[in-house]
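With one protein chain removed, the remaining protein chains of the complex are shown where they sit.
Note that the chains take the letters A and B in the order they are written out, and that residue 1 is the start of every chain.
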Amino acid sequence: MGLTSRSAAEIYTVRLQRGVAARWREWGELAIQGLLLFAAMVSVFTTLGIVAVLVVEAIPFFQQVSLVEFLTDPQWTPLFAQKHFGILPLVAGTFLTSAVALALAMPVGLLSAIYLSEYAPVRVRAILKPALEVLAGIPTVVYGYFALLFVTPLLKRVVPDLETFNALSAGLTMGVMIIPLISSLSEDALYAVPSSLREAAYALGATRLEVALRVVIPAALSGIVASFILAASRAVGETMIVAIAAGQRPILTLDPRRAIETMTAYIVQVSLGDTPHGTLEFRTIFAVGLVLFLLTLVFNLIALRIIERYREVYR
Amino acid sequence: MEEIVLETQNLTVYYNGRPAIEGISLRIPRRRITAIIGPSGCGKSTLLRCFNRMNDLIPSARVTGRVLFEGVDLYGPDVDVVEVRRRIGMVFQKPNPFPKSIYENVAFGPRIQGIRDRRKLDEIVERCLRAAALWDEVKDKLHQNALTLSGGQQQRLCIARALATEPEVLLMDEPASALDPIATMKIEDLMRELAREYTIVIVTHNMQQAARVSDYTAFMLAGEDRVGRLIEFGPTQQIFTRPRDRRTEDYITGRFG
């Protein structure tokens, strides 16, 4: 065909090579990338910072209080003359309020997820879904106000012997707060179930209820479970509602009518007081914080793992 | 005697360690239109994107063999990718103007090269829009959003935008496949016009288009192993009238693809 390469290629050769300007430009690009990476690493530093702070303050605490006492002593009285450092009452308080909250939020949240994904007409869904999100956007201190000044007086009419500060109304209010969390995460999971599965069930003569309960929910189960776990993590870490409405009395009880104290409320109590920094009493909040952090960390990691897995399945 | 601008030597591209095209050796002559044809999935676009190193943007892509531009290996150790892309422009399948004014679309290339002088930019914008046969249609609305143009106008704007960096080569990846017949005709006329000054490589699955506009044609095909290979390359007229390979003949006579 008579094709030949051009002879004067050298003229161009020089210009394609990186010159001084190109090298400067590349250094600039690299510097920008480094800065951006640093910003992304802030989250890693934050995690490290949290762990470091909690551990550094918890170590001197555990040098004075044995881990066995911390985990088994049924009394928590670090601010009194007769000091006991058993975290069990705080854990029980946290468990109690969280259990009440989840007992409300899990069924209600799941039912509303089912309604929104399987029943609601498009227009109803377009209104209800963002309206539910509003619940999640209300500051927790407002829920605390509501629990103490509205829910508790209301419950006192029906629940005998309900104390003014109690785990029940704090837990119920917290439950309302986390309904949207469960509802929207569960709905994502239900929504991700392929419609071919539903159609197959309808073709076999199943009713809508049967399709929802026997086909869609089982298929979305892992996502629903993940939403429950995240909700539990949220309930365990919730602070203002319980600090306002559940009380500041660390007793070991499972009676939701009584005033109790959660781990988070205890941290608030000490922060508001005049306990000097650096004392054993003050360090208790880091020991409690460490337990709280580890607890929520485990919940979060399990939920994240589940979510990651079911996203892969339906990708 | 044709002068060679671009040349690939035993070029292979891997995605995730698996070859997508393999052993491509091709020479593209200066100021001619070279069409790359073949059924979808044969690696036409992958090959085209080797000429301006757009494959670099895909993290899993790896290239072996050589791509020579004016005799220099584009994948050589000290090559400036930015300079490569400036000298070898590209037009994409779907018109993709920036959602900015017509003027800013054309001025973007010169601007990032550091040209700030307004008069010079004005001059470049006018020259490139004229070269892309768009000036008369848009000269009164240069500062309107480019997305208000029709699809065909948008694609010509993308060509003008590519010309603004003063490239020697224009790569076109099915530039008319998203356009109606009249807009397509305008683009094809424009390509013939541009071939007086520029070397054009066009990927197309439209054989009539390849026959209409190109001087040379390369036919690619993926085998059972889904690896694209160059089957035949030659002057367009010869490929379409006297193909040497049976598979080329099957394809251009419409027996598959």
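Everything below uses one rule, namely that contacts are C-beta pairs under 8 Å (C-beta built on N, C-alpha and C of every residue); 3 or more make two chains touch, one makes a residue touch a chain.
In the analysis below, contacts and distances are computed from a predicted model.
> Per UniProt, what's the omitted chain called: "Molybdopterin synthase sulfur carrier subunit", "Fe-S cluster assembly protein SufB", "Phosphate transport system permease protein PstA" or "Glutamyl-tRNA(Gln) amidotransferase subunit A"?
Matching the unshown chain against "Molybdopterin synthase sulfur carrier subunit", "Fe-S cluster assembly protein SufB", "Phosphate transport system permease protein PstA" or "Glutamyl-tRNA(Gln) amidotransferase subunit A" yields "Phosphate transport system permease protein PstA".
> What are the shown chains that the left-out chain touches?
A, B
> From the listed residues B:Asn52, B:Gln153, B:Thr184 or B:Thr204, report the one that touches the chain absent from this view.
The single option touching the absent chain is B:Asn52.
> Taking the full complex into account, find the residue in A:Thr46, A:Thr72 or A:Thr279 that is in contact with the omitted chain.
Only one listed residue reaches the unshown chain, and that is A:Thr46.
> Contacts of subunit B with the missing chain: which residues?
52, 54, 57, 59, 82-86, 89-90, 92, 94, 96-99, 108-109, 112-113, 147, 158, 161-162, 164-165
> Considering the whole complex, not just the chains shown, which residues of subunit A touch the missing one?
On the side of subunit A, residues 25, 28-29, 32-33, 35-37, 39-44, 46-47, 49-50, 53-54, 56-57, 107-109, 111-112, 114-116, 119-120, 128, 131-132, 134-135, 137-146, 148-150, 176, 179-180, 183, 207-210, 212, 230, 233-234, 236-240, 243-244, 264, 267-268, 271-272, 277, 285-286, 289, 292-293, 296-297, 299-301, 303-304 touch the unshown chain.
Everything below uses one rule, namely that only the chains that are shown with their structure count from here on.
> Using mean CA coordinates as chain centres, what's the subunit A-subunit B distance in Å?
Averaging C-alpha atoms per chain gives centres 51 Å apart.
> Spell out the part of subunit A that touches subunit B in their complex, as residue ranges.
So the residues of subunit A touching subunit B come out as 1-6, 9-10, 12-13, 15-19, 22, 25.
> Report the residues of subunit B in contact with subunit A in the complex, numbered from low to high.
Interface residues on the subunit B side: 1-5, 7, 27, 29-30, 68-72, 74, 78-80, 82-84, 87, 234-235.
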